[in-house]
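With one protein chain held back, the other chains of the complex are shown just where they sit.
Here the chain labels run A and B in written order, and each chain numbers its own residues starting at 1.
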Amino acid sequence: MATEVETHAYDVIVIGAGGAGLRAAIAAHDAGAKTAVICKSLLGKAHTVMAEGGIAAAMGNLWPEDNWKVHFRDTMRGGKLLNHWRMAELHAKEAPERVWELEQWGALFDRTPEGLISQRDFGGHRYARLAHVGDRTGLEMIRTLQQRAVALGIDVFMECTVTALLKDGDRMAGAFGYWRETGRFVCFESPAVVLATGGIGKSWKVTSNSWEYTGDGHALAMKAGAGLVNMEFVQFHPTGMVWPPSVRGILVTESVRGDGGVLKNSDGERFMFNYIPEFFKAETADTIEEADRWYTDKKNNRRPPELLPRDEVARAINSEIKAGRGSPHGGVFLDIASRRSAEYIQKRLPSMYHQFKELAQVDITKDAMEIGPTCHYVMGGVEVDPDSGESKVTGLYAAGEVAGGMHGANRLGGNSLGDLLVFGKRAGEYAARYAANLAGSGPVVHADDLEAAATEALAPFSTEGGENPYSVHQELQTVMQNLVGIIRNEEELNTAIKEIDSLRRRIDHLSVEGHRQYNPGWNLAIDLKNMLLVSEAVAKAALERKESRGGHTRDDYPMTDYSYWGKRNLICELAENGEVRTREQPLPEPPPELAELLEEH
Amino acid sequence: MTYDLKLRIWRGDAKGGALQDFTVPVDDGEVVLDAVHHVQALRAGDLSVRWNCKAGKCGSCSAEINGRPRLMCMSRLSDFPKDEPITITPMRTFPVIKDLVTDVSFNYVKAAEVLAFTPTAEQPKAPFRMAQVDVERSQEFRKCIECFLCQDVCHVVRDHEENKQAYAGPRFFLRYAELDMHPNDALDRKKLAQEERGLGLCNITKCCTEVCPEHIKITDNAIIPMKERVVDVKYDPIRFLRRKPKAKV
Partner (left out) sequence: MVAPVVPTPAPAPKPEIKANPRAAIAAKTLRNDRWWVSPAISFAVLSAFVIYATWAAFDNGNYYVKPYISPFYSPCLAHICGAAHHGNTGVPPHLSIFGAWWAISPAIIILIFPLGFRMTCYYYRRAYYRAFWMSPPACAVAEPHKSYSGETRFPLIMQNIHRYFFFAGLVFNVLLTYDAVVAFVEPRAASYGGGYVGLGSFVLLINAVLLWMYSASCHSCRHIVGGRLKHFSKHPIRFKMWGVVSKLNTRHMQLAWTSLIFVALTDVYVRLAASGALGHGRWI
């Protein structure tokens, strides 16, 4: 007997309703496309709400010296020059417009005395550049975009998970998924699909990411034939909570340091002065006095080393802990209490104050926080055309964290929210344009693809006495945490690849209890496949890149290799046998007028 | 320190359900949501619960713990006696989907009814000039994480299903207040709030403020100021008389 599957036809579907997804949907709608957004959670719960610090945009409201060229330079240098120059350029140029657009739609950023959008300091940014609302900028952004999308009447499929992309020949034709509420299948016929699914952090044990971050978009893209770029670069945010255990990994915003907080070890030493790398020596203060003067006089002083890019700070903290100078619960101290007034802290960092008070019973206006690195962001993602966001597969677009290239080997804080807006808008616009130009020659969904997708999704129900998805997930997290963490080496990576392979065999025999209706066990069983595929890509790319750079540190290759690896990206693709295969690809070279900006000065 | 915690969790769906007892090992520093996750991993893999960030920022894990609407991720186990069971039930005001998950679409209907921000003729195009003191009131309301606990606890709809059509609820009064106090918004939503969104149904018993995990002073800073603003345009004869001649000019 035939099964009917609820089917919807759109010009553009956007998978994911975070900053990039919503911005893409708004852009596609504005370009005249019939658009839908599909998201795993309720609308407005996406991971963007976790972003705290701000949106980097060279508006020059506080420092007229700031402009897109400086922002471009900061982004490229922060990314250890492995960024796609064109993405960094577009981002630096277009971010201010995108921020003003949010204001146009009702966002209320903190203001300067002149009534303009206030901007704050962040690691790796030469000038105070981050438009912000206290320390809840991501919430402001998602709320604004959500309210805009609702006002425009864009269709939203909430709590709906996409499990497969559908193709017609080598073009996109749509997507297949299920409603979490009922477990019933749903099919989307759409020539253009925008992936905006975010990151992959749920494969690590200590992570600031939520359950949604299972690398769905990364895996779907690979399965559809697209390539992933820079997957070896995973950002460990230097400051995550470490105590109590249940909150381990929850983010402590970089604004704490931007607003004057400093890192100390158990001897009370500001240890970051011992970890200033050659690459940043010229622009980093080497005395406490100069560092402290910088907060009020940026022209004549260099930035404090606490505000080095995140990879540098995370590695430094890691070294201090390993050297036995850590805090009681295995972190280091982040101290703003002794440096700023209680009133200032509560005003500038309200949600941090709240978070420590309620979850750790620590008053950050009186005591130092205990923090340590936490898995935060993946620089790698779908390889896309910088201008349009289109992947190698016709009709498949990607924007936001799921897209790769923009951030190179390491992302600067504040560049993520800008990335979502700039490339979300571009992907939505180009997707709509592509769909509009098809005129009658659109792709068709094939019934046997639907059947295959349905069979695959239901597999865990037909296995009896198989493994519990929760325990497989925990094992994967342990493997990734211990073997593919901040510091890596060949032996551990090889072990990790073997472990991941054996876990992959085991997930063919998962079994779940209960029915399809809102069943987290089943949902996890489906997400696990994506996590494993993406973890494999990370581990294999990490094994391949024999140098240390940004979010990829090898203790067997501790140096940065400018002549060979500095000119290459690694691309991960899915091979015929279902395994991930990597290949090297030359890094696109910036034109001379942009290359000039990257020189030290 | 690890100990065994007794939990009584409501399990069921629209057809019915009951409290079910579980005992799971938990740790001192954990929160109620951790305990629920232990139940999922060890006792009932299909126990439905909605959650995302586990840091009090997304507002997904709303439920009622010992009868009080709260976020599960922000309820520390150390705040409860170790030897007494903790009862967890879904939000009562909304239709149940399964176990602890409810259908909160009521709130999305009310969200769609809000007339969006509309810039004034003086400053039609961003970047706007707005003073910090002028945006601060609305900024407080924009801290809302949409956990819908205020909507859940509000007796106007909690105890009177029939009011759901006519009542936007505290979360959206917050929104009307936010827009009314926005320094660059051109629309007047006061009469709309009173006549069509049920502001008058609120009897300011302040439960919304009591349960707000973001500690937004919903009643004092949003609803009462909105009620006063409504009085300005609807119930104040003196202001009414003063305004009329102006309108003619």
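Some observations on this one:
Keep in mind that, in the parts below, contacts are C-beta pairs under 8 Å (C-beta built on N, C-alpha and C of every residue); 3 or more make two chains touch, one makes a residue touch a chain.
In this text, all values refer to a predicted model and were calculated from it rather than measured experimentally.
Across A:Leu145, A:Cys187 or A:Val362, the residue that sits in touch with the chain not pictured is A:Cys187. One of B:Phe22, B:Trp51 or B:Phe94 touches the chain omitted from the figure, and that residue is B:Phe94.
Across the interface with the omitted chain, chain A contributes residues 1-9, 36, 155-158, 185-187, 189, 445, 447, 450-451, 454-455, 458.
Although one chain is not drawn, its touching partners on chain B can still be listed: residues 10, 12, 14-18, 64, 66-69, 87, 89-90, 92-96, 102-103, 105-106, 108-109, 112, 131, 133-134, 153, 155-156, 158-165, 181, 183, 198, 200-207, 210-211, 220, 224-225, 227-232, 234-236.
Please note the rule applied: only the chains that are shown with their structure count from here on.
The residues of chain B lying in touch with chain A in their complex are 13, 27-31, 34, 40-41, 44-60, 74, 76, 97-99, 101, 103-104, 108, 111-112, 114, 116-117, 119, 125-132, 135, 138-139, 142-146, 179, 182, 185, 215. Put simply, chain A touches chain B in their complex at residues 41-45, 47, 49-50, 59, 100-101, 103-106, 108-111, 113-118, 133-134, 136, 139-140, 143, 147-148, 150-151, 158, 181, 210-212, 243-247, 250-251, 351, 354-355, 358-359, 468-471, 474, 512-515, 517-522.
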